[in-house]
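Sending over a structure as structure tokens; questions will come in a sec.
Of the protein chains in this complex, all but one are displayed in their positions.
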Amino acid sequence: MPESAPSGQLDDRPSVPEQRGTDGPYLRVDDLRVRFDTEDGVVRAVDGVSFAVERGRTLGIVGESGSGKSVTSLAILGLHNPKRTTVSGEIHVGGRQLVGLPEAEVRRLRGRDMAMIFQDPLSALHPYYTVGKQIVEAYRVHHPRAGKREARQRAVDMLGRVGIPQPARRFDQYPHEFSGGMRQRAMIAMALVNDPDLLIADEPTTALDVTVQAQILDLLADLQAEFHSAIIMITHDLGVVSQVADDVLVMYGGRAVERGSVEQVLRRPQHPYTWGLLSSVPSLHGDADAELVPIRGNPPSLINLPPGCAFHPRCRYADRNGDRSRTEVPQLGPAGEDGHLVACHLSADDRTRLYAEDIAHVGVAR
Amino acid sequence: MSMSPVEGVALAEIDSGGGGADAPKEKGFVGRSPGQLAMLRLRRDRTAMVSGAMLVFFVLVGLAAPLIEALYGISPRDQFQAKLDGFGMPLGYAGGVSGDHFFGLEPNLGRDIFIRLVYGLRTSLLIAFAAAVITAVIGIALGALAGYLGGWLDAVINWITDLTLAMPFLIIALALTPTLTLRFYGERDAVSPAFGVGVLIAVFAIFGWTGTARLVRGQVIALREREFVEAAKASGAGLAHMLFRQLLPNIWAPILVSFSLAVPQFITSEAALSFIGVGLTEETPSFGRMIYQSLDYLQTDPAFVFFPGITIFALVFAFNLFGDALRDALDPKSSR
Partner (left out) sequence: MSVETVEPLLRVRGLTKHFPVRSGFRNRSVVRAVDGLDFDVRPGETLGLVGESGCGKTTTGRMLVRLLEPTAGSIEFAGRDITHAGRRELRPLRQDLQIIFQDPYASLNPRHTVGRIVAMPLQVNGTNPPGGIKARVQELLELVGLNPEHYNRYPHEFSGGQRQRIGIARALALRPKLIVADEPVSALDVSIQAQVVNLLRDLQRDLGLAFVFIAHDLAVVRHFCQRVAVMYLGKIVEIGDRDDIYERPQHPYTRALLSAIPDVTKLGPAGRIRLAGDVPTPLDPPSGCRFRTRCWKAQDICATEEPALVSRDGGNQAAACHFPERGPVEATPGGQPAAAPAGRGAEPAGQGAEPAGTGAGVEEVSR
């Protein structure tokens, strides 16, 4: 409905309805580890990450390039090349443990129970088939008995549902005849055609313009309210996270450094890396002439991760605990509030004080 | 780093410049250029090292032919009729292999096969390298200009390329060589060996440049829109700077690979042309001529076929292996 209006329209819908599942989280990831063997050495792309997503909730995974956020999502879908990749830990989707399951089993789940939206719809859609045919294919993989007409009807319905005008006509067009925003909508339609309970969106709006990004984010929220699915939103953009996420996981160097509700992580962040992200993001409000406060240094290479806390070379407070930051990997532990976890050697008192003194008044943290 | 002695020889020069894995730390801030990285990969590749060592050996033999002649004491034109039997066949086993004649003697004329092979190698390498260098220069020049400047120049060069490709190489080579020879020397004159070599190189040069030109043009077009090229343009760089400083250093890898694969192609072409008789004159030792002559003795004196055959095979094989290894080292993503 909201996408069918022709021109600018007001959007004053409430936020995503809070519909907590009663039967435990739909997706639970426990101590996930993903390693690649490369020419230059072993890459620990994901190193012990745990989280859970309930139906109807959205988890935002935030991180920079090389933080392991995309690898995590590919591991959940079982899309890694098993020859060069070692995945360990546990991934429970709808009560089934996926790690170690035969490829054929995972393939049955993929698309039906869980689906993915990629960053670049042009490379994810096949250029030689019509958009409609690709959606029909995706549907019939999991509904082998569906007739041609039924599948087509389903695809047209989905195209209409994601806000593509004249879906019956658009069905027979090719991806290159769609604009960027329309392609992303078509890919969402393809991902949703089998009613998956888990939707993983990897930077779904990064390639889009802001006005189109706003449409797509609205669309995802609407669809979630309708289908009551669990969503993982992977992004580097804190703005996107603040807009769509219920919970946030901040990743750095393949590990989770902070986890909590969006309110906790963005309003009362506990990890110096999260502080750094918040203070370095330019804002549309406040003093435009104020200096941004960047995080010093560069993101680490996953092949050669700094010892101890991976963030310590860039952390302003790394020296406060003697050698601990350099020698001991901090574990994700309670950060004070219920459900808020942080992996940092600083004491809770220190964190509260430093945040109030140094961070709370700069950038978007304000 | 363990390596066989063969590898060690080829590596001697590389080692002195490259330094070990721990060198960067000692030397401070000296970066590894993409070329150095490719060299490192090449050094790790056993096939590349063995084929490279073979090539170095062949080239050294070719270069040192007069020296070998002096040491060996036999010239390629010396005839040893005394060592042939009544039918013109060499005495002794395996075509007359002995301490004096390493690879035996030719039937009929009684010339020493070893020293003729050494000189044949020299001729083949000279022709192949000269042709490859000339075609590379023509191809790079035309390809780079067409790709970078585009427009009507591109259209004209493309048209010439298509035209050249449409010409039947063999027929023209067959027709051209005797015509040219006739034109310069007349019916009965003795044709100088150098002239034959020159004509062959010219024929290869006329036909061989199209591949390189197309390759370079494609690469230049792909690079032309890259931002570092635009950065140079925005700084006011001229044509020469754009081509020689910015573009060519980025495409020497594929050029080198195509060069290393063109050389063996020219070696076999030379042999083939000599085989059908349009190549070199009788006095010039050449693989093609030797194989051509040896075919008459395939049953009576198989050794005469064997030695030139195995040499040309080893030479071409080594070139091809090295060319492939070079491609892998320069562009590790393409192969695996």
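All chains are identified by letter, namely A and B, in their written order; residue positions are counted from 1 within each chain.
Heads up, the rule we're going with is that a contact is a pair of C-beta atoms (placed from the backbone, for glycine too) under 8 Å apart; a residue touches a chain by one contact, two chains touch by 3 or more.
All values reported here derive from a predicted model rather than from experimental measurement.
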{"item": "Chains in view that touch the one left out, judged over the entire complex", "value": "A, B"}
{"item": "Touch with the omitted chain, as defined above, among A:Leu277, A:Ala318, A:Leu332 or A:Ile359", "value": "A:Leu277"}
{"item": "Chain A residues that touch the omitted chain in the full complex", "value": "2-13, 15-16, 64-65, 163-166, 176-182, 209-215, 217-218, 221, 236-244, 262-263, 266-267, 276-285, 288, 291-296, 298-299, 314, 364, 366"}
{"item": "Interface residues of chain B (partner: the chain not displayed)", "value": "28-35, 226-228, 230-238, 241, 245-246, 249-250"}
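As a working rule, only the chains that are shown with their structure count from here on.
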{"item": "Between chain B and chain A, distance of the C-alpha-averaged centres to the nearest whole Å", "value": "55"}
